[in-house]
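A single protein chain has been omitted from the complex, and every remaining protein chain is retained in its original position.
Lettered A and B in written order, each chain numbered from 1.
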Amino acid sequence: MGIPNLQLNAEGRLKHFLTIDGFSRELLTEILDVAESFTGASKDTVKKVPLLRGKVICNLFFETSPRTRTSFEVAAKRLSADVLNLEIDSSAATLLDTLRNLEAMHLDMFVVRHQDSGAAHFIARHAAPRVSVINAGDGRHSHPTQAMLDMLTIRHHKGDFTGLRIAIVGDILHSRVARSQILALNSLGTSEVRLIAPRTLLPADARTLGVHLFHDLEQGIRDVDAIIILPLRKEWMRGTLLPSEQEYSRLYGLTEEKLKAAKEDAIVMHPGPINRGVELDSQVADGPSSVILQQVSFGIAIRMAVMSMAMGSKGAARR
Amino acid sequence: MGIPNLQLNAEGRLKHFLTIDGFSRELLTEILDVAESFTGASKDTVKKVPLLRGKVICNLFFETSPRTRTSFEVAAKRLSADVLNLEIDSSAATLLDTLRNLEAMHLDMFVVRHQDSGAAHFIARHAAPRVSVINAGDGRHSHPTQAMLDMLTIRHHKGDFTGLRIAIVGDILHSRVARSQILALNSLGTSEVRLIAPRTLLPADARTLGVHLFHDLEQGIRDVDAIIILPLRKEWMRGTLLPSEQEYSRLYGLTEEKLKAAKEDAIVMHPGPINRGVELDSQVADGPSSVILQQVSFGIAIRMAVMSMAMGSKGAARR
Partner (left out) sequence: MGIPNLQLNAEGRLKHFLTIDGFSRELLTEILDVAESFTGASKDTVKKVPLLRGKVICNLFFETSPRTRTSFEVAAKRLSADVLNLEIDSSAATLLDTLRNLEAMHLDMFVVRHQDSGAAHFIARHAAPRVSVINAGDGRHSHPTQAMLDMLTIRHHKGDFTGLRIAIVGDILHSRVARSQILALNSLGTSEVRLIAPRTLLPADARTLGVHLFHDLEQGIRDVDAIIILPLRKEWMRGTLLPSEQEYSRLYGLTEEKLKAAKEDAIVMHPGPINRGVELDSQVADGPSSVILQQVSFGIAIRMAVMSMAMGSKGAARR
């Protein structure tokens, strides 16, 4: 709290949400609590609340992502905000000129998706004081709302993080989600975070992340409480990194058979979209261990929580 | 009512609106009554009503159709719902994965447009119980809201369907609208439904549809109360089905001269967009018999009716 943090205001409250890095366990827990307050008793619906009535939220997407955009749009509308969707060709104008112009239109919040790492930070650093910025994925760097919806899903099923063993499987190297997940899991006090991947898909600094490394799937998921499967993005796999998709699938694809190595009540997560039969078999994706669709549901609540907290409205739990 | 119908809930109330097939005269009449309650005294405006406040309606279009999408969007906003527009490349993901993901975002209704017959039924069959599905056109199969706005237009001008003679002219074979219109006209008790088309543009089962077939335009429209002109879709006409557009126009294009064969107060309808000078002359399209723009207006009221009924709100008439 003493360290200046671009993401917090002078009172230590959430101002921007750019990365999990530097967030205390208390603040992450508060986000989870506020998000939970938006989910109904059935955990299956969210109600429309007037928290951001009169605010204009701009989905500023320099990279197409209908799923993420839709989730933020639904969350904003559930908070009664007005939403502006902008898909911008990043070559068309400088990031700063685009930001300055939109800011001048009295917009209150930017949800930024960009192919370059650091884009959301750049915008937050240059934004007017009254504006909040939410990172909806920047390059290989960070995707913090995705990580937080995963945390909410885990907490919903497993309770406290202390005592949990959680495995992340797949292309850690290129995954902005994995980076954010590892930071969040560690900050929330998870006993053991495991990364399972071929050596070529692990970042060089993997050993410094406070995790355990595995190159064998069944060994890695042994006795874990939750397995997070990462999608294999084919455009990154050509040539050198992997022998073949088939080979990857044989070694790291999660099947019902392999899943038996995990705890009996282990949950299986995936941020989507799933390459069925590659990193995840349909029997598992649609089976009783899968909580994949709940992740999508909790995504709305997490985005509502972060948006309302950044705008100074604490959500249902605090009113 | 005794037969299980995917479109009705346990109480026999509208749940999904996928096809006219299987709907009773009573239910179709109720839809028309509710729609009429949304039109103002002048029949020329609709008021904004708070019936679907807090609901999120998703226009899920796998096929581009700005006119239909706009009509549904206006109808949804008139009901105070939040609207999400999604244009989805149907090759990008499986229909079911797309549905599951969107459902998990707490959306309440899907308005589905798809190039494949049966797509809306498929979605309705797999949707969560709390979700309603409206068919906005699937392949050659069905376009029920278009048919119902035509029924509202006819009833507005001609009153009861009993005693009416109504002609549908043009490419019945490829028309999802014609199929829906025939079912609705018959269910509503129309005395005589006539199809007028060259043999090559009639479906093989035309004789079983409870209609009279004509291959001569003036003979077919003799003494009718309403004429529904179908657009000639050029992409379906290449090669074998028609000698030429000119030939079609000469034989089946409606002109002021030919229109004299119909009743003096006959109305002329067209779902749009019009190929002026092909299936319909501009003098008729813009003339005193034309009710084409009223059809567009009634489209909003019909879509409001179907949407509000499917969500369990009966509209102004019932409140």
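Methods note: a residue touches a chain if its C-beta (ideal position, glycine included) is under 8 Å from a C-beta of that chain, and two chains touch if they have at least 3 such contacts.
Note that the coordinates shown come from a computational prediction; the quantities given were computed from them, not determined experimentally.
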{"item": "Sole residue of A:A35, A:L107, A:L183 or A:V296 that reaches the chain not shown, by the stated touch rule", "value": "A:L107"}
{"item": "Touching residue (missing chain; options B:T70, B:N186 or B:Q283)", "value": "B:T70"}
{"item": "Residues of chain A (touch criterion as defined above) contacting the omitted chain", "value": "53-54, 56, 82, 84, 86, 88, 93, 97, 100-107, 130"}
{"item": "Positions on chain B contacted by the hidden chain, ascending", "value": "44-48, 66-67, 70-71, 73-74, 77-78, 272-274, 293-294, 296-297, 299-300"}
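We adopt the following convention: only the chains that are shown with their structure count from here on.
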{"item": "Separation of chain A from chain B, taking each centre as the mean of its C-alpha atoms, in whole Å", "value": "42"}
